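Since the structure comes first, as structure tokens, the remarks are kept for the end.
The complex is shown incomplete by one protein chain, all other protein chains being positioned as in the whole.
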Amino acid sequence: MSKVLMKGNEAIAEAAIRAGCRYFFGYPITPQNEIPAYMAKRMPETGGCFIQAESEVSAINMVYGAAGAGARVMTSSSSPGISLKQEGISYMAAAELPCVIVNMVRGGPGLGGIQPAQSDYFQATKGGGHGDYHLVVLAPSTIQEAADLVIEGFDIADQYRNPVMILGDGILGQMMEPVEFRFSNRRELPPKTWATTGHTGERPRNIINSLIIDPQALEDHVNRIYQKYGHIMKNEVKVECCNCDNADIIVAAYGTTSRIVKSVIYLARQEGIDVGLIRPITLWPFPANEFSRWADRQHVKAFLTVEMSTGQMVEDVRLGVNGKKPVFFYGRTGGMVPEPSAILEEIKKVMRSVMK
Amino acid sequence: MIKVFERPKSLTDKPFHYCPGCTHGIVHRLVAEVMDELNIRERTVGVAPVGCAVFAYEYFNCDMQEAAHGRAPAVATGIKRVLPDCVVFTYQGDGDLAAIGTAEIVHAATRGENITTVFINNAIYGMTGGQMAPTTLIGQVTATTPYGRDKDRAGYPVRMSEMLATLEGSAYIERVSVHDIKHITQAKKAVKKAFETQLAGKGFSMVEVLSTCPTNWGMTPAEALKWLETNMIPYYPLGVKKEVE
Partner (left out) sequence: MTHQIIIAGFGGQGIMSMGQLLAYAGMLEDKNVSWLPSYGPEMRGGTANCNVIISDDMVASPIITKATAVIAMNKPSLDKFENAVSRGGLLLINSSLIDRKASRDDIEVCYIPANEIAEKLGNSRVANMVMLGSYIAKSNAVSPGSVINSLTKVLGSSKAHFIPINQKALSMGAEYVK
């Protein structure tokens, strides 16, 4: 397979098709419009189905139906549209329906703007809808990784019967990079014996449902889902550590921001500061142990979390570090992107304060 | 000297951001002129949509609220119930009103909500770069109907005026066009009638304005006006669809 130069949004759409997704239901919103446009073109060629729903509410419920019918199905949107999808997402998590949901985050709250942001971290990782549940949240930083994670994301969704979210931002969606569609470590997946495919008398009928009116039964159901989450937390954590071995200070960042931090590592070295990076690839399950492990190391003086938000992931970093070292925060929001020089300044400030 | 092109008082000085030849600007002007003529500017609250007219709050020189995508009729309901003596209007595109906001517009009409809606039907989503709208014609190519709108895949274009006219709460519904001077004059009359319906407390009023989007139709402004006339009017017949005495 050779590499092609593709926009992030298009690569995500193509990766989904390669992963066997044949159903896409969406609604236009910037900065992810290339995904539905690509699907509108490609789905008919593959014998699949693209529908532009009348709203995000409708789109996610189409996803519910299609997933319940046993299909690989995807939807995509950006922040305001993802807010509308939260009801359906909660129902899907409760009914244990697999699907992939893409959020190309833009500045909020409200209608906000259309420039890149990371201010939907809480919504994505702490349950944006009501009730006890989690999504598996994957945060690619390059287009290659986005394609890989979409392909793997479908497998994760099917393996655990849970919605998976790809959390990107406007930059990842709009930029172009070389990408290759590859299938490393594909999983053995259980057959979808639970799907409502018409039972034709060959098996007991199936019901896809999230109503469990008896509190004891509902508690049992939620506990069972949480046992599943336990497995996910044990088996699915993904994290990249870079330059941490001798680092004076470790920066935590994900997605686009982590790439900017990688530029800063180089700048900092020229100033004699050794900066490491911990980049969570799964935002849920969060790589808390990785933070704990590095926090134990003598040479690490402090952590600095950098986000395109007013400080959301930093709360999970603090839980991971657990008071062993100070955790600082720097962020821009509203669609502003942190500049390398500003991050470097922040690193120096942190160094001065911990050296005192 | 008689100033022919005096700017209505109900428009601010802010220059429109619309593309050259876009009819949003014409309709803004008509609404503003009607507000001037009825002398209601100072007791009007407008609701802007999400769509190319999202910045309508910058242009209409009255109190304005900006609503979430499709929710303008619900927001207007809230305003009207608090301020029954104010004039309340929404200004919405076809994605906003006829896709994501269908429930809100239908139920504002069924309640006979005493508000006025100006509905811009340009058969496409302008703001997001030219995707299919519920009003996109069969065969029309858009970003999400790259092979032309196919009734088997994407269904049929919706006639909102006719649909809303069936509801008891609708008091006045008319479809107009702005593709030439004659029709623009008629459009203004309809907008005025709609606001007067509200002033008389008769219930829900709406004017659907057939409009152009030269940018996303991929046409010059002149070609777009022609296309509207030859393709949209046959499918979306002009005229009064409902009028209660």
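Letters A and B mark the chains in the order given here, with residues in each chain numbered from 1 onward.
Quick note on the criterion: a residue touches a chain if its C-beta (ideal position, glycine included) is under 8 Å from a C-beta of that chain, and two chains touch if they have at least 3 such contacts.
Quantities reported herein were computed from a predicted structural model and do not represent experimental measurements.
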Given A:209, A:223, A:263 or A:353, the one touching the chain that is not displayed: A:263
Hidden partner chain, touching residue among B:44, B:135, B:197 or B:215: B:215
Listed residues A:30, A:103 or A:309, member touching the removed chain: A:30
Residue of A:16, A:101 or A:114 in touch with the missing chain, whole complex considered: A:114
Sole residue of A:3, A:187, A:231 or A:269 that reaches the chain not shown, by the stated touch rule: A:3
Touch residues of chain A, complete complex, unshown partner: 3, 5, 30-31, 114, 170-171, 174-178, 256, 259-260, 262-263, 266, 337, 339-341
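In this text, only the chains that are shown with their structure count from here on.
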Inter-chain centre distance, chain A versus chain B - centres from mean C-alpha coordinates, in Å: 38
Complex contact set, residues of chain B against chain A: 50, 54, 66, 68-70, 95, 99-100, 102, 125, 127-129, 131-132, 134, 143-147, 153-154
Residues of chain A defined as touching chain B within the complex: 27-30, 33, 36-37, 40-41, 44, 50-52, 54-56, 80, 110-111
